[in-house]
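All protein chains of the complex are present and in place, except for one that has been dropped.
Moving on, here comes chain A:
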Amino acid sequence: MQRFINNPDDIVDETVAGFVRAHSDMVKLDAENNRVVLSQWAGEKDRVGIVTGGGSGHEPAFIGYTGKNMVDATAVGELFSSPTAKSFHDCIKAANGGAGVAVLYGNYAGDNMNVKMAAKMAKRDGIEVKTVVANDDVCSAPATEREKRRGVAGEIMMWKIGGAKAATGASLDEVIATAQKAIDNCRSVGVGLGPCTLPAVGHPNFEIEPGKMEVGIGHHGEPGTRVEELKTANEVADDMTRIVLDDHNLPAGTEVAVLVSGLGATPVDELYVLFDRMASQIEAAGLKVYKAYVGNYFTSLEMVGATLTVLALDDELKPLLDMDTACPGF
C-alpha cells in the first residue's frame, strides 16, 4: 500500500499541526504542549471542563471532537498508544474553569494508568477530577465482565452528551452521572475485513485471509473473537445488529441513536449499505431510530471494516444529543 509519509516518526506531530491549522476557528494547540489540542472555548469560567485523549491513528477521533459544547482539551498519543500522564495533566489544567474536570476516556491499560497519574497530579494543583471509562465494545469481554470491555465509537456519544451536559451548567457530579449513563446506554461491535499497518513498523500487525472477516475486531487490530467466511453486506449487518441488540436487551419502543463508522479504508457507500440494513433490523426489533450518523467517525488507520454503535435514548439524553456543537469531527 502506498502512503503519504515524510518520516514515520513525525506523522503524529504533522497530523496535529495540519489539524489545528485547518480548524483554527474551533481548536488550537496548547501553548506549551504540542500533544494537547484545546477547544477555542476551553476553560470557560464555572463550567465543568471535559477532557479526553487516546492514541493517534483514529482520526477524526479523538482530536476531532474537541470544540464547543464538546471536549475542551484532548491529549494526543503516539499511533495506537496512550498519551502521556503529562499530556492528560496539561489537558486537565487547560480545561479547568473552576468547576472541576470530567475525564471521559476509553478502557485501555495505558490510558487507565496515565489518567490515574494525571488525576493525582491535578489533585496537587487543587483541581477536582472525576472520570468515566468507556466500555461499549460488546465482543471484548462477556457481559458479566463489562468492566473489562474496551471503549470504541460509543465514546463519541459519551463526549457529545457529556459536553452538552456541562454546557447546561451542570455540576461535575451531574456531568459524570450523565456521561456514565450515555456510555452505559451504548453497545458497539466491529467487523474487520483487512488489517492496518503502523508506518514505523512497516507491515500489517495481523493478517486477515482473503475471503475472511473478523467479527468483534478491536480498534487497534486486536484480533476478533470469530474468524469466518466473508458474507454479503446484509448478512454482516444482520450479524452486527444481532450482537449489539442481544447484549443491549432494550424494551420495544426505545428510541436509539445509531452510529456506523468506517475503520479507515472502507468506502463510505458501503457504510450506507450496511446502515440501511441495520436500521431495518433495528426497527424490526421494535426500536425507533431517532438519529443516525454514517461516515468515518472513529477509524483505525487504513483498516478495512466498520463498527456499529447503538445508543439508547431517554428524555434527558435526547436534547443533549441534539444540542448544537462546533467541532471538526461532526
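As a convention for this text, contacts are C-beta pairs under 8 Å (C-beta built on N, C-alpha and C of every residue); 3 or more make two chains touch, one makes a residue touch a chain; residues count from 1.
Keep this in mind: contacts and distances are computed from a predicted model.
J.: Leaving aside the chains you can see, what is the UniProt protein name of the one that's missing? Options: "Dihydroxyacetone kinase DhaL subunit", "Anti-sigma regulatory factor", "ABC-2 type transport system ATP-binding protein" or "Branched-chain amino acid ABC transporter permease".
T.: "Dihydroxyacetone kinase DhaL subunit"
J.: Given the contact definition stated above, which residue among A:Gly64, A:Pro83, A:Gly192 or A:Pro328 touches the chain not shown here?
T.: Residue touching the chain left out of view: A:Pro83.
J.: With the missing chain put back, one of A:Lys68, A:His220 or A:Arg277 would touch it. Which one?
T.: Checking each option in A:Lys68, A:His220 or A:Arg277, the one touching the absent chain turns out to be A:His220.
J.: Mind pulling the chain A residues that touch the left-out chain?
T.: Residues 9, 55, 77-87, 108-110, 113-114, 116-117, 140-141, 148, 150, 198, 200-201, 205-206, 218, 220-223 of chain A touch the chain absent from view.
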